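Take a look at this one; I'll ask things after.
All protein chains of the complex are present and in place, except for one that has been dropped.
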Amino acid sequence: MTSVNTEARPGLFSKLVASGAHQKLLAFASLVILLVGFTLASPNFMQVSNIIAILQATSVNGVLAVAATLVIITGGIDLSVGTLMTFTAVMAGVVLTNLGLPLPLGVIAAIGAGAFCGFCSGSFVAKMKIPPFIATLGMMLILKGLSLVISGTRPIYFNDTPGFDLISNGSLIGMLIPSLPIPNGVLILFLVAGATAYILSRTVLGRYCFALGSNEESVRLSGVNTDWWKIAIYSLAGAIVGIGGLLIASRLNSAQPALGLGYELEAIAAVVIGGTSLSGGRGTILGTLIGALIMAVLINGLRILSVAQEWQTVVTGAIIILAVYADMVRRKKSA
Amino acid sequence: MTSVNTEARPGLFSKLVASGAHQKLLAFASLVILLVGFTLASPNFMQVSNIIAILQATSVNGVLAVAATLVIITGGIDLSVGTLMTFTAVMAGVVLTNLGLPLPLGVIAAIGAGAFCGFCSGSFVAKMKIPPFIATLGMMLILKGLSLVISGTRPIYFNDTPGFDLISNGSLIGMLIPSLPIPNGVLILFLVAGATAYILSRTVLGRYCFALGSNEESVRLSGVNTDWWKIAIYSLAGAIVGIGGLLIASRLNSAQPALGLGYELEAIAAVVIGGTSLSGGRGTILGTLIGALIMAVLINGLRILSVAQEWQTVVTGAIIILAVYADMVRRKKSA
Amino acid sequence: MKELVRMEGIEKRFPGVHALKNARFDLQSGEVHALMGENGAGKSTMMKILSGVYTRDGGTIEVDGRPVGFDGPGAAQDAGVGIIHQELSLMNDLTAAQNIFIGREPRRRFGRLDEAALNSQAADIFSQMNLDLDPRTPVHQMTIAKQQMVEIAKALSYRSHILVMDEPTAALNDAEIADLFTIIRTLRSEGAGIIYISHKMDELKQIADRVTIMRDGETVGTVPAADTPINEIIQMMVGRSLSDSALELADFEHDNVALEVNGLTRGHEIRDVSFKVHKGEILGFAGLMGAGRTEVARAIFGADPRDSGTLMIHGKQVDIKSPRDAVAAGIGYLSEDRKHFGLATGMDVRANIVMTNLKQFSSSLGVLDEAAMQATAQDYIERLGIRTPSDRQEVRLLSGGNQQKVVIAKWLLRDCEVLIFDEPTRGIDVGAKAEIYKLLIELAAQGRAIIVISSELPEVLRISHRVAVMCEGRLTGILDRQDATQESIMKLATLTMREPSTNKRAAQ
Partner (left out) sequence: QDKLYIPMISKGFQHQFWQAVKAGADQAAEEFGVEVTFEGPDSEAQVDRQIDMLAAALAKSPDAIGFAALDSQAAIPLLRKANEAGIPIVAFDSGVASDIPVSTATTDNSAAAALAADKMAEFIGGAGQVAVIAHDQTSSTGVDRRDGFVNRIADTYPDIEVVTIQYGAGDQLQSTEIAKSILTANPELKGIFGTNEGSAIGVVNGVRESGAKDIVIIGFDSGAAQKEAIRSGLMVGAITQNPVGIGYETVKAAVLTIKGESVPEVIDTGFYYYDANNIDDPEIAAVLYD
């Protein structure tokens, strides 16, 4: 009965088009254009050390953006990633410096605090039916305040925890390949991104992530405990933000309690530039990574060119719009 | 011939319920609770001068929130209201101080610049199909940078334009009723809100606002030029932000070019606390006003109580969540 | 009679689908021209091309004798082509009247709206349609049927001389269908041409003058409606003849109650509803639009809260608070509104089919087994004849009827002991319908208890062991198969009850 496509035998190209693979290939385009442009514009841009600097600048925002991607795919939004990052860093500080406990416990504290706060946001959204924007805006403020309260409005230094700064600044890869001293922070970003991409595409949690964003009510009516899964997704996102908190704390060798405001918009921008839809139901981690890289390359390149800072802002705004526009045009063509 | 409602003759109460009027009445509840609470907690709170201070603190955020409401009802979002406000203030400064032109031209410059930028955002969204979040995030950055560029990163003072500070700080009402020196800024907020509420409920533009937020595709399939209307709505919102720019410039008697970042989230919070749905299609200006007042009362009250600043932030976050939660529960009950 | 529309050699391709192959169609003034075909045959696509929603890849269109190429729905409207789309597309937050006149609202100066005129004009249309609806009712408060009526009202308000109706009656009951047909006949007598798409074969004889049949994107032929036997039309549609033999219902176990509902109540929508379904039984639910059948199903399923009432499964009381509890207790529910409640339309066929049952396809760590999911999806695609290029196709790109089959597949996979089907054949073609009936009967024979809510009385009569009838939130009676006729059902469906005691008796 189902004789669709008997006649239409697509060639390799249209097969690629149908599978959407070309889209992912093309998504690099904006990034590549930027890279080429900056390389031509400044001899200082394309150096191993600068590329590493760009990657390192991506690491924290990248991790936050990966977390934000999860929530955005469910059709939600997470405005608390920035201050939650700070909060988890402070928790690590409390455990390691104030309580003097060993390093693994600090790691657990940060990730655990992240997961717990994600759990709270998730519960507000799922159980109390508060729109994600408001639930996470509230959390953003609460966590901002709590970070200051807990730290006593003072940075907490990790001087008593030897090796803490290696979490982000050390280089395992550099130990193996001395000419490629990629910092661990970057490695961790890619590990986190890889794991999250796996979860999204291969596990039940990932499946529900997309399903919730696609049509939550129909998922609920399929007998799925949507509230529970939603909370689980927010918790996972929170845990990932906790890793981001460790990265930034390690990089600054301190927990800076006033940091983090504004990072949420940057993370969300990376997600959207990467092609994830804010209305939920679709998105990729690879796209988010590219989005985060685009932002980092852009800012780095403009600085290298010594563009006046106010113009840097203008150009960044314009390029964000253009990058997304290019993506739109591409999709329309391929649709 | 149309014998609608012949059989069902609802009582007054159920009529009210059906019309949704009780909801608007009940929407005051959170606000009233806050007011009563703070009055009991501090004798300094319920003074004419402090109430006026609260209203004045509301005026700018209120105007921005009114503008944001329009865009949000269409199902969009406007992250640029904060920096656009600054940009319009700077434009007024350029016209009045740098060019030395007369006051009305400054007013036109601010509102015109607002409308023009709204037009740009609207075109990005409608014509280039860029998601509103990104289009207005881009605009937010562009305008932030341009404000600094145009002003030469220095505040522009309005010392040469006598009467400019009266736009916000003078008091027409106070001239009539000396015991009620309500500043003009507050008056302007209420006028803007009233006019916008009228537009929303009584004009074609308002109708398409709700229609676009409800189901854009269906509006388009009905042969309406949705792109055009969307641009019109963003432009109107931009013009309103321009009024906000005048208010803040007048209040500070200067255009502060670095101001405005972060104001967008506050404005959006006011809108959502006021019961407007971020998914579009529903919302009221009255609700937005109440939302803006809730935020202003909260912050003022906590200050009056001399609550430590970090705790102020925590409490604000918690109350935003609670206020929206209360609203949810109410709606569920009345549904 | 003059020719209003001529479409020749129409081609349309979507990624992976050749939807229209050299299709043709014509419409004369003063006729109702039915367009028939299986799910996915290309009917809606053809009409979307005519009404300017899609652009064609090839072929010619003439309207009123002039070649046209509409670049949007507005252009088609201007040329006098109106359409009622198969999928509801209303603005939920706006009122009925506001929806009808969107883009053409009566205005005063300076863009101010004239709401009074708007509402009275809408009321006029409603009264022409014999529809009892307050024009100020927001769409989201209406049942699907009422929403469908608003869509019809909207199309009528354009006064188009070419009117396309894509399955307008899928959500309507007999009385409303009769009203609609009256309107159609009036329009026809005024010289308009109506293109009418439906899967309800009995409507053909009542309303159509000619019938064009499509299969696999091609036009098979055009025949006069009056003197072509239905069987012949069906044969043209499906490419073979269907046996019309009566369906054999196996006996059910009268002493084995699968689901017992007692005193189910929720506001005014459900008032003290009690009934039993047995193992192996198909219990039909009949009633007029808004009788409360969907509400009962949703309350049983835990989708909406109940005020009171108890549920027993196999004699054991169960406490169902959410759909999850219901599924865990062995109850499945297929919603009447597949778009909003049945499917994640942005996801692919495979993901939707396995949605109720992900556990079965995942390891203890929650890792999914794609190969197993694919095999299962493929199996159902074949069993139910779901027309899709692959199991990775997004569901929103399937034709309406095929979407419905995906919903059915997903619940078949879950294999519940009690299955509630709400309008299971809405928008499904004759061939598939017969298969679904067979499937329901098979499921019952395998020992499942089945509730079928349907607004098509012949359907209820054909496949139900017993028929429960509702009116205004009450269960007004349950008829045995031998007592159930169109007349006896309609009598109960219009029986406004006063005494709860009568209700109880009837429910026994």
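Quick notes on this structure:
Residue numbering begins at 1 within each chain, and the chains themselves are lettered A, B and C in the order written.
Throughout what follows, a residue touches a chain if its C-beta (ideal position, glycine included) is under 8 Å from a C-beta of that chain, and two chains touch if they have at least 3 such contacts.
This one's a predicted model, so the numbers in the text were calculated from it and none came from an experiment.
Put simply, the missing chain touches A, B once the whole complex is considered.
Considering the whole complex, the residue from A:Ala65, A:Ala135 or A:Ile304 that touches the absent chain is A:Ile304.
Checked against the full complex, the candidates B:Leu31, B:Val60 or B:Val107 give a single residue touching the omitted chain, namely B:Val60.
Counting over the whole complex, chain A has residues 42, 44-45, 47, 49-50, 53, 56-57, 60, 148, 153-155, 157, 159, 169, 248, 251-254, 256-259, 261, 299-300, 303-306, 309-310 touching the chain that is not drawn. Residues of chain B that touch the chain left out of view are 44-45, 47, 49-50, 53, 56-57, 60, 148, 153-155, 157, 159, 165, 169, 248, 251-254, 256-262, 299-300, 303-304, 306, 309.
The definition used in the following text is that only the chains that are shown with their structure count from here on.
Using CA-based centroids throughout, the chain positioned farthest away from chain A is C. Once the centre of each chain is set as its mean CA position, chain A and chain B turn out to be 31 Å apart. Separation between the centroids of chain B and chain C, computed from CA atoms only, is 43 Å. The set of chain A residues that touch two or more partner chains is empty. Counting partner chains per residue, chain C has no residue touching two or more of them. Interface residues of chain A, counted against chain B in their complex, comprise 79, 124, 128-131, 133-135, 137-146, 148-149, 153, 261-262, 265, 268-269, 272-273, 277-278, 309-318, 320-321, 324-325, 328, 332.
By the touch criterion stated above, chain C contacts chain B in their complex at residues 53, 72-74, 77-78, 85, 89-94, 98, 102-103, 105, 107, 110-113, 115, 120, 123-124, 126-127, 132-135, 154. Those residues of chain B that touch chain C in the complex are listed here as 1-5, 202-207, 210-211, 213-215, 217-225, 281-282.
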